[in-house]
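What follows is an incomplete set of chains from the complex, kept in their original frame.
Order as written gives the chain letters A, B and C; numbering starts at 1 within each chain.
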């Protein structure tokens, strides 16, 4: 006996905010061991090892949603270690009134669960809302066909958002898995209906058709489906990033090909000039060509140089045009058309 | 009591279009609370939180298919908030006659469900039909082997369509999941057969083998499979986009390689000209070379310059040809052939 | 009564080919309503809405495999709307003898199902056989290391085949899903054993261990596994396309790098020539350099120009060689070796 109290005096303490059914809020500090004794829980139940959990233990619902740790009893909601999480505003201004005022016909634990799960969904939705517009803007500016190269700072923003989306996807998946695990086992759903087991009147009603377990399943299923919709949206966004990246690559490649053709056309011009310039160089040599004295020769050779370069360039350009254009066009559209027709069989489906 | 009416006067109202079994259509406005009281539903049942849902509550089927919200009772179909959705035409010209005239041997709720699910499938199919030809056209023009670079506006159309396909895929998945959830639980199928529980004659028949639940399963399964076919088609289209993008990349890369070889060949020509041009430059110097006076030297050197450039160019070109052609051809086809033979074991499967 | 006949006179008619147990083949036209009455089916059962279906209704098996629609009764096989599908040859020359001659100990519906499912598998196999060799040939020629650029018409063939493979994959998946749905429900398998329910002698035997349902499961499972093997083959081919595309990309990139190095080497040569050519240009100026009269100077400068260019070029080339060769080789193989050893732990598995 002595030992237990000693240990408890060393045991960690929780800062607890207590919400009761009438909307009264009290806040106090309590040692973990005392809390366990009071609620008849085991120390192990309050370890909150996993980032997301929702379990029923000895007529209490113990849940953790990332930073929010809470215990729901049939009479009150205890939020643990709420400080420093930026939750105070929400706790006082939203959670308390919602718990108290709701003209809900269902018992307290339903209201408490609904408020917390809705808060979780809202948080996930807010995260998605943070990422989505930034990401769409970034993609739009990266996809801008005018830009020859991708803005490196935008790429970093994109990578950041892509990382955030992955983390959000994991969060949603973990939340969904937590709910699904409960929805798959009727027994756990029954345990979550705290009032049903404490209030004999409710228990009787239950057997008359107004079943709490069914209501609990509806409630959890509702949040499961909301998480599913968020997950679908996230997946679509990730798909959009992938598709956009492909288009960015094609864009960059296209730009490069266009520049390469221009470059090639210029090279052809330079080559023509070099070729005919060689004539000029030849006549520039200090060697006797016997044409030195005839003034018409100067214009003849000069004209030949310029016109010759021009003509050779033109021929090279038209050669380039023909070279890049393959000779199989008649075949291809036809084959493709057959595919289009093949996809018409859908009409026969009715 | 006073309170309830007060609340109800503030409660939101639905604009309802009512279709009865004889094809009569009436339209009226009704407060949500009144509607609930009339159909003995709970307010929560008419929240329509999810974009797609189909549930049975207290002998009513409550469903939402994106914008279309409806309640099916054994006697009538109520379409809620139908205005501004572009559904009026369909409601009046198609839904009403189909509900009334159908020489269906099955009760009203079957007809109502069939009409609404068919409408959903038709909407999905219409969306696919909108996207598919545009996408195939876009892909075809992007795949055009003549084009050196990808048309940037086409790329945007492609991205748009790819996004639409992803959204359509999600819609189909959500629709399929909604139906699958019902098909997996016999109990819900039973609940959807409204007439079976209200008409004692039908209930008796049911036990004699003409089972409504089985018919309901067939009906839902039919639309599930239609959605599955749409999903398959969508998946194939997305696969086609991916494959086409690869081919576009290979196309652009090929063009680039061809241009690069041309460019390299020109560089070789320019180099040859520069090299032999240097001789001309040398003789152009104001330095005495002692050849100045011999007129044959001019032609000799000029000829050497031009012929020399030509010969060096030719050697460089043939060097390039050899350089790009590896020396391992005899090995490779042989190895590949072995694979071809390995794939023949299929014939032994019979 | 009057009404029914009137409707039936308007109702669509099937062109039916009837195969009985003795191998007799008759062909006639029959209205859908009459056929339904005869077989005691409902009109809905003969709608053939899905491209692949296999169901048992009122002691008939109704099936559709793409274009082939058939009804199996305990005594005969009816093939509906067989014209214009290119099936006539198969129906007369293969199906009829197989149905009649088979020394099968099992009743007629087994023979009929076997023949039709085998036909489906053969069709799928034929489609795969069409695509596979063309695709392997196309890939082989695209992978040809000699080719600097991908042949655009080959790329189109590849895309075509890839599309065909996707469609084939969907077909196989739909076929497998249809069989799996039946294999998962013992009840449906029982229904497919038509003779068991019509022939009391067989029914008795069934309870003595010679169970038709088990035989039916084996039959369906056999075709399921054949479809699975086709699906595996198709998946492998799609994987081969993906892998080959990567290799094509690496090939094209390699070619480009090789050409780029050649181009860079030539640029270095041209630069050297330009640099030393500038000396020649300088001496070519009409400015007095005081060297004009010394004939040795001509050879000196000319020699300097050519030798200088050559030397500078050589230095640039060796600089390029060093520049492209990083200085970290000792580190890398070692790290990789550690991986090789790590993969040795397999030997401990025994």
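Heads up, the rule we're going with is that a contact is a pair of C-beta atoms (placed from the backbone, for glycine too) under 8 Å apart; a residue touches a chain by one contact, two chains touch by 3 or more.
As the structure is a computational prediction, the values presented were derived from the model and not from experiment.
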item: Size of the entire homomeric complex in copies, 3 being in place; value: 5
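Following the convention adopted for this analysis, only the chains that are shown with their structure count from here on.
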item: Between chain A and its twin chain C, rotation from the CA superposition, multiple of 5 degrees; value: 145
item: Chain B and chain C, separation of their C-alpha mean positions in angstrom; value: 20
item: Chain A-chain C separation of Cα centroids, rounded to whole Å; value: 32
item: Multi-chain contact residues (two or more partners), chain A; value: 284, 326, 328, 332, 336, 339, 349
item: Touch list for chain A against partner chain B, complex; value: 143, 145, 222, 225-226, 229, 232, 235-236, 239-240, 243-244, 246-247, 249-251, 253-258, 260-261, 263-264, 267-268, 270-271, 274-275, 277-278, 281-282, 284-290, 320, 323-326, 328-329, 332-333, 336, 339-340, 343, 346, 349
item: Sites on chain B touched by chain A in the complex; value: 49-51, 125, 132-133, 136, 140, 145-146, 148-150, 152-153, 155-156, 158-159, 162-163, 166-167, 170, 173-174, 226, 229, 233, 241, 245, 248-249, 252-253, 255-256, 258-260, 262-263, 266-267, 269-270, 273-274, 276-277, 280-281, 283-286, 289, 291-295, 297-299, 301-302, 305-306, 309
